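What follows is one structure encoded as structure tokens, with my remarks underneath.
Heads up, one of the protein chains got dropped from this complex, but the rest are sitting where they should.
After this line comes chain A, so read on.
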Amino acid sequence: MIPALEATGLGRRYGRAWALRDCSLSVPAGRVAALVGPNGAGKTTLLHLAVGLLSPTAGSVRVFGETGRRDRVAFLAQDKPLYDGFTVAETLRFGRGLNPSWDDGFARERLAALGIPLRGKTGALSGGQRAQVALTVALAKRPRLLVLDEPLANLDPLARHAVMRGLMEAVAETGLSVLLSSHVVSDLEHTCDWLVVLNGGRVQVSGAVDDLLEGHRLLTGPAEEADAVAARLPVVARDRAGRRETLLARAGDPVLGPAWASAPVSLDDLVMAYLREPEAAALPRPALAR
């Protein structure tokens, strides 16, 4: 099956500094993929490369196996840019004029269901309504891949929930693939099923969330035995508290001594552990890529 997004050796340089380097990843179709990483990790650069706003300095990026298909990918930029002087109706007309695949009925129904009047100026909308209008413009284009840059930033919890639910409804209805960036992992816990961790311009983790959670354990035991365990298992991060040490290991459920407790990891634990250890990586081997 053709992946929704496939990057091969992708890199982008600004002057002499690489914003993104040697990035290879594959996000399968039909997934809601989360791109997480600290500020300045290259998230926005990767997204801009994916939607064609930037061209790569090295490597390539393909959406459903093709490059330069602007009609197949929609983008919701950070801060949800809209023309502030336009009414909502004019914003829809903008989308209709610039996209042959525009679904005007869908856009109007969606805004009506959200209770957003078409006559108001977009500049006068609340943050949540603005995000919904921007999302409507992106969805009404009927893309196969929707890319969102920090869609939940600057929104109150209620609006975050509403935007996420709207997104999930669209995914359920149309089988849309989604790639969204965020630096708040808790927002993504129950919505995203693919995780990409970007750190310092490199891909650290890329995989299905379920597989990643199953494939990692939090192991807690006596600090003096920790080195022996770490020698046997691929350990991502270690955290010593007094005489006990907690290891986050890339392993199923290993058989350890009775002094050791093994617990499942949360997505938050997993992301934080990798971000703290930029050298660690969990990338699917070719055989595992789905």
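Just so we're on the same page, a contact is a pair of C-beta atoms (placed from the backbone, for glycine too) under 8 Å apart; a residue touches a chain by one contact, two chains touch by 3 or more; residues count from 1.
In the analysis below, contacts and distances are computed from a predicted model.
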item: Choices "Carbon-monoxide dehydrogenase small subunit", "Urease accessory protein UreD", "ABC transporter permease" or "4Fe-4S dicluster domain-containing protein" - which one is the UniProt name of the chain not shown; value: "ABC transporter permease"
item: Hidden partner chain, touching residue among A:20, A:74 or A:116; value: A:74
item: Touching the absent chain when the full complex is considered, from A:38, A:52 or A:120; value: A:52
item: Missing-partner contacts on chain A, residue numbers; value: 51-55, 70-71, 73-75, 77-79, 81-84, 86, 90, 93-95, 97-101, 134, 137, 141
